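Removed from the display is one protein chain of the complex; every other protein chain stays in position.
In this document, chain identifiers A, B and C correspond to the written order of the chains, with residue numbering beginning at 1 in each.
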Amino acid sequence: MAQEDSIAKLQAQIQVFSEEREWDQFHTPKNLILAATSEMGELAEVLQWKSDEEVVAFLQTDQGRAKLSEEIADVAIYLIRLCQKTEINFLEVIQHKLNVNEKKYPIDTSKGNARKYDET
Amino acid sequence: MAQEDSIAKLQAQIQVFSEEREWDQFHTPKNLILAATSEMGELAEVLQWKSDEEVVAFLQTDQGRAKLSEEIADVAIYLIRLCQKTEINFLEVIQHKLNVNEKKYPIDTSKGNARKYDET
Amino acid sequence: MAQEDSIAKLQAQIQVFSEEREWDQFHTPKNLILAATSEMGELAEVLQWKSDEEVVAFLQTDQGRAKLSEEIADVAIYLIRLCQKTEINFLEVIQHKLNVNEKKYPIDTSKGNARKYDET
Partner (left out) sequence: MAQEDSIAKLQAQIQVFSEEREWDQFHTPKNLILAATSEMGELAEVLQWKSDEEVVAFLQTDQGRAKLSEEIADVAIYLIRLCQKTEINFLEVIQHKLNVNEKKYPIDTSKGNARKYDET
């Protein structure tokens, strides 16, 4: 199966879903970014008061994993929908950016250093 | 090719990339959510002052499409990395949430109405 | 009344509120940024599907104004709390940044142009 088909399949489902409910009209790029932002907020909320140790314990529970999974999915769905509405290939642009990052962050200058490449 | 392989391939590249630079240590779930948030901010910034008409014109330029694509990719990469570090299957949880949404938003009550199902 | 007192008064109330509930322990800078992010998500959600005209109509209703007000307040409370926990003076840093912006965006080069000063 071609690489794009896994995302294309999800997009086909999202398209039908949106059309059936006459929601396509609301899916402008700016609105989709606001919606992705609202879901990013819900993702942040899942872990906002937990220490790193509590996060580990939380993610060992079914409820915890389900909650985090749901919020990741919600953000991803809007990004995938944004790509669909703007005819951007989701998997291709990610692959492209990963390749760009390889060059932008040479191993020898990046090792163990979390600073962005252009930060003093 | 199995459905997971397209994302799994990207995750393999992200894993090597992170290990080569000794960045894996920074990739806790909370840190990855903060990083995804910072990239969501850059995505919002691309269109923040443009009217919907200006957005259309902008996305017809190579520079505009490249900029939007890059920021979508940056958010997606951190979500995919978060899934990898927490052993959540990115494509599966999206598929699951799309199925949940079908039930949560029945067509007859949702048609043309952008309100969330539990909003008055 | 000195300029800081209006914010200082709110901070005093937030401090008592947090101590009474033994929530002070959770208010690390990173956690407060995640919490502010979650509230920013709720703010985005209020208007995410509305056109600019619908936003105007919405904000003419008591319910609409109350909803937007609540979410603005929620983000602001976490920023003010973050300042309190890091001993940053909320009003002073805003005043300082406004002064910096005056220099960063000279009127003649900025007029009617929404681009950031260092964007091509």
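In the analysis below, contacts are C-beta pairs under 8 Å (C-beta built on N, C-alpha and C of every residue); 3 or more make two chains touch, one makes a residue touch a chain.
Bear in mind the structure is a predicted one, so any value in this text is a computation, not a measurement.
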| item | value |
| --- | --- |
| Contacts of chain B with the absent chain, listed as residue ranges | 26, 31, 34-35, 37-42, 44-45, 47-49 |
| For chain A, residues in touch with the removed chain | 30, 33-34, 37, 49-50, 114 |
| Chain not shown, touching residues in chain C | 1-4, 6-7, 9-10, 13-14, 17, 20-23, 25-26, 28-30, 33, 36-37, 40, 43-44, 47, 50, 52, 55, 59, 65, 68-70, 72-77, 79-80, 82-83, 86, 88, 90-91, 93-98, 100-102, 105, 107, 110-114 |
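Simple rule for what comes next: only the chains that are shown with their structure count from here on.
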| item | value |
| --- | --- |
| Centroid spacing, where centroids are CA-atom means, of chain B and chain C in whole angstrom | 25 |
| Where chain B touches two or more other chains at once, by residue number | 30, 33, 37, 50, 114 |
